[in-house]
Each structure stands twice: as structure tokens, then as C-alpha cells.
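Just one protein chain is left out here, and the rest sit where they should.
Going by the order they are written in, the chains are A, B, C, D and E; count residues from 1 in each one.
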Amino acid sequence: MNDKDISKVFARTVESLLTDDSNGKMPYCRRHGETMPSGEVLKEVVELVRAVIFPGYFGDSTLSDYTMGYRAGVMIERIYELLCKQIEAGLSFGTTVIDNPSERAVEIALEFVDYLPQLRSALALDVEAAYNGDPAATGFGEIISCYPVVKAMCNYRMAHKLHESGVPLIPRIITELAHCETGIDIHPGAKIGRCFTIDHGTGVVIGETCIIGDNVKIYQGVTLGAKSFPLDADGNPIKGIPRHPILEDNVIVYSNATILGRITIGRNAVIGANIWITESVPEGAWIVKRD
Amino acid sequence: MNDKDISKVFARTVESLLTDDSNGKMPYCRRHGETMPSGEVLKEVVELVRAVIFPGYFGDSTLSDYTMGYRAGVMIERIYELLCKQIEAGLSFGTTVIDNPSERAVEIALEFVDYLPQLRSALALDVEAAYNGDPAATGFGEIISCYPVVKAMCNYRMAHKLHESGVPLIPRIITELAHCETGIDIHPGAKIGRCFTIDHGTGVVIGETCIIGDNVKIYQGVTLGAKSFPLDADGNPIKGIPRHPILEDNVIVYSNATILGRITIGRNAVIGANIWITESVPEGAWIVKRD
Amino acid sequence: MNDKDISKVFARTVESLLTDDSNGKMPYCRRHGETMPSGEVLKEVVELVRAVIFPGYFGDSTLSDYTMGYRAGVMIERIYELLCKQIEAGLSFGTTVIDNPSERAVEIALEFVDYLPQLRSALALDVEAAYNGDPAATGFGEIISCYPVVKAMCNYRMAHKLHESGVPLIPRIITELAHCETGIDIHPGAKIGRCFTIDHGTGVVIGETCIIGDNVKIYQGVTLGAKSFPLDADGNPIKGIPRHPILEDNVIVYSNATILGRITIGRNAVIGANIWITESVPEGAWIVKRD
Amino acid sequence: MNDKDISKVFARTVESLLTDDSNGKMPYCRRHGETMPSGEVLKEVVELVRAVIFPGYFGDSTLSDYTMGYRAGVMIERIYELLCKQIEAGLSFGTTVIDNPSERAVEIALEFVDYLPQLRSALALDVEAAYNGDPAATGFGEIISCYPVVKAMCNYRMAHKLHESGVPLIPRIITELAHCETGIDIHPGAKIGRCFTIDHGTGVVIGETCIIGDNVKIYQGVTLGAKSFPLDADGNPIKGIPRHPILEDNVIVYSNATILGRITIGRNAVIGANIWITESVPEGAWIVKRD
Amino acid sequence: MNDKDISKVFARTVESLLTDDSNGKMPYCRRHGETMPSGEVLKEVVELVRAVIFPGYFGDSTLSDYTMGYRAGVMIERIYELLCKQIEAGLSFGTTVIDNPSERAVEIALEFVDYLPQLRSALALDVEAAYNGDPAATGFGEIISCYPVVKAMCNYRMAHKLHESGVPLIPRIITELAHCETGIDIHPGAKIGRCFTIDHGTGVVIGETCIIGDNVKIYQGVTLGAKSFPLDADGNPIKGIPRHPILEDNVIVYSNATILGRITIGRNAVIGANIWITESVPEGAWIVKRD
Partner (left out) sequence: MNDKDISKVFARTVESLLTDDSNGKMPYCRRHGETMPSGEVLKEVVELVRAVIFPGYFGDSTLSDYTMGYRAGVMIERIYELLCKQIEAGLSFGTTVIDNPSERAVEIALEFVDYLPQLRSALALDVEAAYNGDPAATGFGEIISCYPVVKAMCNYRMAHKLHESGVPLIPRIITELAHCETGIDIHPGAKIGRCFTIDHGTGVVIGETCIIGDNVKIYQGVTLGAKSFPLDADGNPIKGIPRHPILEDNVIVYSNATILGRITIGRNAVIGANIWITESVPEGAWIVKRD
């Protein structure tokens, strides 16, 4: 194997990659000069948001009270600047053309910054719910430091806000970052109420059209999924139809239960572990395994 | 949107975060001048311990035999110094006041260093158990390089040691780091015997008061959890009550089985995949799925 | 605790680690002067391959069309150089002695580079399959950016190619990197056809001797595992025997189903969620839960 | 000293810095949203140019012949992109308003890229001149690796090109980077011929309006400066008047000589060490110290 | 050469270094647990101070007006924290024992922060002086970006402030950092008035007991040094005696002039290039070279 052969293989491979038919199928979808959405950058945004919301727990662990305000200001500025670019990249990514994506991105990013205190309040309630539901937890501090649900809900609530502002793709990347970290996969389109918690969490799936009330608790391995989905005339799945479960207030779903389809689990119902549910469950019911 | 408006939103957000009511609920819990426990730093500690225990597999892959001793010394010093600070942060974190947390932290960190050779022996047995239990494994080297159970058990055994020394929070952060990497969630309070192994591992949950004997093997998705937990007069869960299963020596639990409550799975018993168990199982029993 | 005591503990620990009995059990398996296989380096290789295959989505998100070719060339060179060293490390790692591992490594690395365009075509089909199977997906770009199956299949297809070239260990490290990121655990020895997809994916296990046809789709938590494995005269598992399922073309397996043993799931069969299968299933069958 | 006091000092200092009178005197000179010129970024540009011109000597020392072209392409792209931003920052920095600085920056950056092969030829002659002039030099490779004149001339020739394209500030930052590294301070406005060399170099100063012919050689500590400069009616120095020496072809100036004012040192003249010259010197003269 | 030989050489070298006689001569001078002064950390302090004083020119070149205050706050906090540790290290370094060095360090660091606005005003005047004195300068921005005197004076004025607060060693490290960058070597003990400037600067030396008035300008290579120094009974130089020149207001010293001993250069005097002065010069004199 001499250098010339290596050169030839390299040249052939580069050529072949540049002219590959699949290029048409996997278009970069970017217009001239624009950056693609970047998972790396969004990861930084997520870390900054966590550090702003839970200072000392995330980000720099040495911060002092007397400069908390300066640090928050700097982090907020950075969140704002990174999000402006990423939101614009998201708005320019799809096939629908938006006028002035750059201006719209600035508006949405600023709304997001403005939303941070509400995000903090919502997450504070989630932390409290996790604490109340676990006898092993020794304090709020342990929840924030060690419970994957905090990371998953932080990303989900951030992503849901951006999803509601009409940003494509970026919200999905944000929830997938949490999926990768925690094994909890929540679609940003799902609607989740206050005081929500997930214990352990690995393997949880919450689908796009789920609606979840207040004070709901679920365990590891729970799937809130679609049972099936209608196809259009061409045999392709029809997008956007409600197809995931509704969980009303105070529902508990134990580990590895699977709930499929647009059904309703009534208020205060309890679904036992490893249960398979495809029909609605009335208020207050206890559904448990009998094997 | 002009610069002034942006300035105003930023200032309002910073102000709102600093004066938020949730601050009371999520106290930083640190006394003046002390650092908070840091996941980042503990990650470095974990990497150093792995590199000391399995040199060449973790840490620098280019090390030479003739300076192994120097490298071990430097890594041990670093482990010691980082742990001193983190243990002190853990001891100062909770609400219980400990006299002289800094001095106590030095003692515990030094005990931990002293424990490293025992940790190594324990993990060597776990590696051997993993090798013996998997026909796909080609050698001990493959187990150490590729089996997530090695990472999970290294973190668990480190964390359990610190848990026994009375360090709060830090052990939980350490096992959660492994949960994030491997999908295996072991509470540092669990007691696990020698030659323990987990195959694949994603979704495994081992609760705080579990007791596991020697030569036990479990598969992915297994939950060793609590069935329910008693509430106190105020409706809060009572902390610290034994509520997770006991697995005696040589038990095998196949994938996605769920074992709940303070029950005992007797010596040599085998629990089949996807099984749901809430009552004790006698020695040598085979419990398998019948659907 | 004075400095001298600390010194003593350190010296004792180093000594004890260097002379530990387990050293025999956990040999470094490297010959003089050779580097060990390195997970860190292989992670860089994986990132480079992803960036070459899906430019803009992985790697630098700011790339311009007019220098795509230069970038591909530089990345390919780097992949080649890193792989030469890692493959040589893999070939030198085990107990079987290979003549001229360095020369053989160069050949395999170059074959791998040459294979990149085919890898790209195969992954383009996987992306298309994922898009077609999920009503929540808005475009190919979303699949590539957000669906963990893309990362898992990229690593699997890379690893399988190296496995077929006879490289030990390295392929397993590569698929384990994806397991860590996605919760999807595919053994590099498995054979997987075209247009394969996995939804959500956390908890999926695909064993070493699985054979999977074209257009197969599986969901989170599915295990394609071994039921049991014969022991040799010494009571050790016999390595390399076919012991995992065969899935024929167009099979669908829903979430948390467990399929064990060398059985065959016939063409077009559908296996429902949470199902437990240990016997072959005929073509076109629908096997669903009845509880 | 308590936390409150510290807070107060910090707040007072921030306030005072933001409202300081000197803010008027040291305006940031940037228009909205534009980046300032950055020494850090220009340092990266310089390193890239050196790596393109002298591959293997600067930049990555492990490059292979068979991918030199790819690497050059990637580095050129990066030079181009960084320079676009920096040139725009330079054009927007001063008080003179330029229409469309961004478009003009793209043109100049592209001209600069196009100039790289000429830059290389010019520097190759400078390297040759340095080699021919020093009995201690063992080869061209040593000149490129170890002679500060190579760095100084690379920066000067880059900067002079940009200076001629009318870019403000950026050229000065580039030559100052070399001054910092080498102690050789060449103004980008100076005109320097072919085959120029400087031995040792520390303390050399070459002023803005110098004109230097071909085959000139100077030593450490030489100043080619202004003798005095006329003031305008307000007592301020008049900018831009020719006030530095002209050195014709083949001139040699030995160490620590000082040549001041708009005088001419004729062809083939030799100026001895520590000499002080303020009047023109005829062709072929030898001016040496007589103390 | 085999591994054992290498091991032996290493062990012998380590042993020899640890027991070397020179250890007595080069004591680490640190008391238990304290950090040594660190050039790296002081470099960071210098960079932060420059970024606070000249925002946009040093530090991040992308800063926005609307968060300047937050950024200044964060940088000031960091300066304060780093300086506390470094000043304490300086106070603990020498042989003189100071009570409570940690408390004293906090006071001095806070005084330093409080001094920053004055430092800024002083440097603004130095920038103006540099601009007024150089016909090649196009604006204040160019002075700040490109003139080494700005870096040298920033470090000198910082260091002089700490020197006056009685901090040992740290001030010298700070001015030496500028010496390394600019070739300008100013002792922190020197006293320098307002509106001071140095052109080019390489090779300038300003000794410990110099006193320099307002509006003084010097050029590259100027030495303000000691002529000789009296020895004590043991033949060692007596420390701390005034032995360097005094330059009164408005003095100009041209390049490479050498002024030695405790002499006075009177108001408005001009010293020509390459001049050698060891006796006082009256007000208004012009001393120029006659060769």
C-alpha cells in the first residue's frame, strides 16, 4: 500500500460523497450563508438556562450571593444571543418560507428570556412534587442535584415554550438532548400540567399529542404512545392527528406500564406496573396486574 | 425592537429571578464561602478512580509499565484533594450541622483512598462474573472496555463506601452519573454482594434498601422497587423504612422483570423475563411467564 | 492527620495497587510500546464519520458548499489515521497473535474509508424508513437531527463493517458508545437489512447472532435476546452458537416486546407491545396482548 | 469586611466605570451590532497563513503529502471567513464612513486569498536571504523553524497587502503581533523590497514611510526612525509626511545603528554597529564607528 | 535499552532531584497548604483588568452596550477572588511573618477593585499622550489596540498600586508579564507621573527608584538604570538605596539613550538618541550626539 494508492482512495471517496444520489434525499435545507441548527450550541443554551434557574447546582458551583445578579445578566445575554441564531436557523430550516426570519427570531428569543421567571416557578413545583413522592429523597437540594426528571422537565418546558412560539426543529433537538442524558423522551408538543414528576425515568416515552393534568406522577419505562395511525391515500401516515393518551389530574402510572391511543385516564386513577392499556379508564380506578 | 427594550427585558428578568418566591423553596443551602457539591468535579473523581483501577482502559491509553507507580500516585493525590472539597461540600449541604466538616472530610477522603485496593478486588470479581455469564464476551478486556455494568458498579461501590462513611448527597450524585451514562440506576444505600453482574443494563432500577447476595445476575429493564410506602400523620412518606427486595445468593432475574416490596427471592431462584413479583419466592424456584 | 500520615496512606495504596493479585486477572493485554484501544479516540472517529455522512448536521454547523470537498478530504484523512492506530490496537489486544498487525490495520482502515459512500447510502435509507414510519416527523432533517436511531445505526453499520473485517474489540466499543448515547444496544455481530428503524429506542437490545431482514421496524424496550445457552464440559457458556431471533422482511415489533431464542418471526408479522415470545411466528401473523 | 461591604464596593466600581468621563475619550467606535477588531482572531489568521505558506513548520506538524491539498483548502476557507469579519470590523472602526463595508470586506478578503501564492514566493526569497547571510544557519529548514525574521516578515507582508487595500487598523494589529513575538517592529506602511533579512532582530524599528530596496540586511537593535516631525497650527504632529529613511539595494546596517529622518542610504552602503546617522550616505560608503 | 533500564534512570533521577542540595538554596518558601504565587493566574487577572478598563479592545470583542454592566460585575468579582488568593500567596511567600495574611489579602484586593476607576482615568491620559506624540497614530482606538505602551503601563500602574499596599513579589510578576509581552521592563517601585508614554518600547528599562514627572516621553531602548551600587561590609549590594534617575516634567528621551545613577534630568530637557548620561542635566537642555 503506497502513498499514491491512499491518495487515490481518498480522492475517490470524496468525489463519491459529493456526487452521491442520497444528497437529494438528505438536503441540507439551508439557504445561502445561514448556519444550520446546532445540537452543540443548544446544549450550551440548556446549560445556561439550568444555571440561571438553579444557580450553584448547575453551571459554576462557586458563585457568591453578592454577584448573583451580574452573573444572571451575563448568562441571560448569552442565552439571548445564542437563541437568536438558533431560532433563525430553525425558522429557515424547513420548506415553509417565513418573511424576515431574523427579526422574528429576535422577538421569540426575547419572549423566551422574559419567560424565564415563569419557567423557574414551574420547575420549582416539579421539584417539590418529586420530593413529596419519594421517601428516599432527603431534601430539595438532592432532587435538583440528582433526579433526572429535573433535567428532563427543564428541557421539556423550555422546548414547549419555543414550540408554542412556532419554532420548528429546535424544540425537538432540545428534548432529544434530555432523552440522551436521562432516557426520558418527551415530545415538545405534549401538554403537561403543574407538579409533574417522573421517578427514575429511563425508558419513559410521552408522545406529541399527550395531555397531562396537574399532580401526575409516572415511573420508569412508562409509554404514553399511539396505538396506530391512519394513513392517507398514498399510504403515508397522516401527521398531526390526536393519537396519544390524556391523563387527568392526580393520575399515577407505575413502572413499565404502556398506555396507547387517544384514551383518557380519569382523575385520581392508578395504573399498576407492567400494565397494558388501550381503553379509557374511569376516575379513581385502580388497574393492577393479575398474573 | 431596539437596544433599550432589550435592556429593559434583561433587567426585569434578572430582578424577577433574584426576588422570586421559589428562592425560599430551593435554597442554595450553602454557608458563606463554601462551594456547592459539583457534578463536574465528581465526574473527574470517577474518571480518576476508573483510571487507577483499570489503567489503560480508562484515562490515558498510552501509559507505560515503568511509570505506572508515579501515575497512580499523582491520580491518587488528585482524587484525595478533589474528594476533600466535595465531601466537605456534602457535609455542609444539608440542614444537620456537623462540627468541623473540613476535618471530617479529610478523614473520609483518606479512608476512601485507603479503600481503593479493596474496590479494585471487588470490581475484578464483578468483571469475572460478567465474563462468565455472557457467551458473547471474548475476554476480560472486552468486559472492562465495553460493558456498562463495569461503570455502573464502579460508581456504585465508590458511592456505597462514601454513603457508609455518612457523607450526604455526594454518593447519590455519583450513582446518578452512572445512571446517565448507562441507564442503570442503583441507589448508593443498596447492599450488593460479590460477583454481581448486569447484562445490557438499560432501565435497571435498584432501590435504596435492597439487599443483594453473592453471584447474583440481572438483565436490562429489571426493577427492584418499593411496592408502596407508609405515610406519616401529615401524609408525607416516612423516610428510611426497608421497602425494597432481598435477593439471596445466585439469584438470576431476566429482562424487564419487576420485583416490588420488602420480599425475599431465595437462593438460586430464577425469575423469568417480564415477570411481575410482589411476594417472596422460595429457594431454587423458577418463576416464568405463562402467556 | 498530618502530612506524613497522608504520605504513608498514599504510598501504601500505590504499592498495593501495583502488586494486587487481580493484576493477573485483568491483564492490560498490550505488547510493548503499543497503545490500548481508546474509547475517547473512537468517539472522535464516530463524530468524524457522522460529519462526513451528514455534513452540517454533525460536526461544524457552519460549513459552506464551496469547500465541502476540502473538509471531507481532511476528515477522511483523520478517520484513516485514527483508525489505523485503533485497529492495530484491536488486532494486538487479544491473545491470538496476528502477523504484522500494523500492515493489516492500514489495509482495513483504507477499506473502511472506501466503504464510506456505501455507508452513506445505507443510512439514507434508514433515515427514509424512520420518516415514513412516524407521523410526528416533519422532514428528513428532523430525523437526522433528533432521532437516536440515526446515531445508533451509524455506529452499528460502522462497527459491523469492521467486525466483518475481523477486527476484535473495536466494533464493540463503537456500538457501546451508541448504547451510552441512545439506550440502544446492538451487537456488531448482528446482521441487519436495509431500511431498518427503531422508534424512541431506549432499552432496545439486539443480540450477537440476530438476523434482521429489510423494512423492519421496532420500538423502545424491545429485546431480541438469547433464551438460554449451552454450557461446555467445564460449565462455561459455549461461545458463538446462533442463539438470537431471525426477523424476516417487514416485521414490526412494538414497545417492550421480548423475543428470545433462535426462532423466526415470519415476513410481515406484527408483534404487539409487552409481548413475550419464545417460539417462531408464521408469516403475516399478528401477535398481541390479551390482558 | 462582610459580604454587604464587598457588594457595595463592587456596585460602586461598576457604576463608576460605566459613567466615567474617559468613556468619551476612549470611544468603542463601533456601530450597532458590529464586532470590534480582535487581536485573538487575527492571531489565528496569522497562524493559518503561516501554516499554508510553510506547511509542517507551522500548524500541524504531522501532515501527510497526500492530503496537503485538502488541508490547504480548509485553511484557506477559514482565513477567508475570519478575514471577512475582521476587515469589516476594521472598515467600520474609524470615523470615515464607508458604504457597504461588508461587501468591500468580502472583496478584500478574496483578493488576499488570491495573493497567497505571491506571498509565498516573496517569503521564500526572504528565507533564502537569511540563509545566505548567516554562517550559523544549517539549512532553509532551520531558518523557517528558528529565525524570528520569518515570522516578522510574514506578518509584515500580510499586513502591507491589507494596508494597500485600504484596510485601517487591522494591518497594525498584525505587525504588532509580530513585534510582541519577535521584538521586531515594522510599520505596515513601510515599503520593503525582495530578499530582505534581519538577524536576531530584537529592538528593530522600521517606520511608516521607510522605503527599502532589494537584498537589504539589518541586524538587531537597528532603528529606521523619524528625526522630528512638523507640527500643525494647533501644535499637533502633521500625519502622513515622509519622515523615515530610504535604504537602496544591497545596504547592510549592523546592530544598534540608528538612522533617522528622510535621508537616503545609497546602494551597497554599509552602516556599522551603534552608528548614529541623520544625513544621507552615498552609494557604496562604509560608515563605521571610530571610538 | 530495555524497559528496566529506563525505569532505573527515572527512579535515580527522581531520587536525586528530591534529595538535591540545591533544595536548601531554592526553598519553596510556602507554609503548609498554601498555594504559591502563580504567573498563570496573574496573567488572567491582568487580562481581566484590561478587559474592564478597555472593554471591546481586550477580552471579548463582541460585547453589547446593554449588558456592559453585568459583564463588568462578573469580571470584577473574578479579579477580586483571584487577587485575594494571589495576594495572600505573596504575603506568605517571604520570610517576614505577617499576622492573618488571608484577612489582609481581602482588604488589599478590595482596595484594588475600588481603585479601578482611577486606574482607568490614568490610563486614558497615557493613551492620549501616546496619540499626541505619534504622527503615525490614526486615533485613540489604534493606540489601545496596537501600542505596547498601553499594556506595559496597565501592568505597571496595577503593580505599583499593589506595591504601595505592601504586597511582595506579586507586583514584580505583573510587570515582568508585560516585559515578556512588550520588551518594556518597568520596576513596580518606580514612581511615574501622568501622561507618560513610550514609543515602540523594546529594550526600555526603568529601575526601582526612578521618579518620573508628568508628560514625559521615552523611546525604544532607553535605560534609566543604576550606575553602581554600594556594597555592605560583607560585599553584598545594599538594598533599597535611591540609585536611579529622576526625570522632571516634559522630558523627552530618544531611542537607546542610557541614563545612569541618581541624577536629575531637568524640566523640558531633551536627551538625544544613543546618548550616554551619568550626570544631571539642567532644565530645558538639549543633549545630542556629536559623532
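Observations on the model:
Note that in this section a residue touches a chain if its C-beta (ideal position, glycine included) is under 8 Å from a C-beta of that chain, and two chains touch if they have at least 3 such contacts.
Note that this is a predicted model, so its numbers are computed, not measured.
The hidden chain makes contact, of the residues E:Ile79, E:Ala137, E:Leu260 or E:Val281, with E:Leu260. With the whole complex as reference, residues 52, 54-57, 61-62, 68-69, 72-73, 76-77, 80, 103, 106-107, 110, 113-114, 116-117, 120-121, 124, 127-128, 132-136, 138-142, 144-148, 181-183, 200, 202-203, 219-221, 255-256, 273-274, 289, 291 of chain D touch the missing chain.
Hidden from this view is one chain, which touches chain B at 64, 66-67, 69-74, 76-77. Contact between chain E and the absent chain runs through residues 1, 5-6, 9-14, 16-18, 20-22, 25-30, 35-41, 89, 93-95, 168-169, 172-173, 176, 179-180, 183, 185, 187, 189, 202-203, 205, 207-208, 221, 223, 225-226, 229, 236-241, 243, 256, 258, 260, 274, 276, 289-291.
Just so we're on the same page, only the chains that are shown with their structure count from here on.
Note: the chain lying farthest from chain C is E, by mean C-alpha position. Simply put, of B-C and C-D, more C-beta pairs touch at B-C.
If each chain is reduced to the centroid of its CA atoms, chain C and chain D end up 53 Å from each other.
The mean-CA centres of chain A and chain C are about 25 angstrom from one another, to the nearest whole unit.
Residue positions of chain C touching 2 or more other chains: 69, 72-73, 76-77, 183, 202-203, 221, 256, 274, 289, 291.
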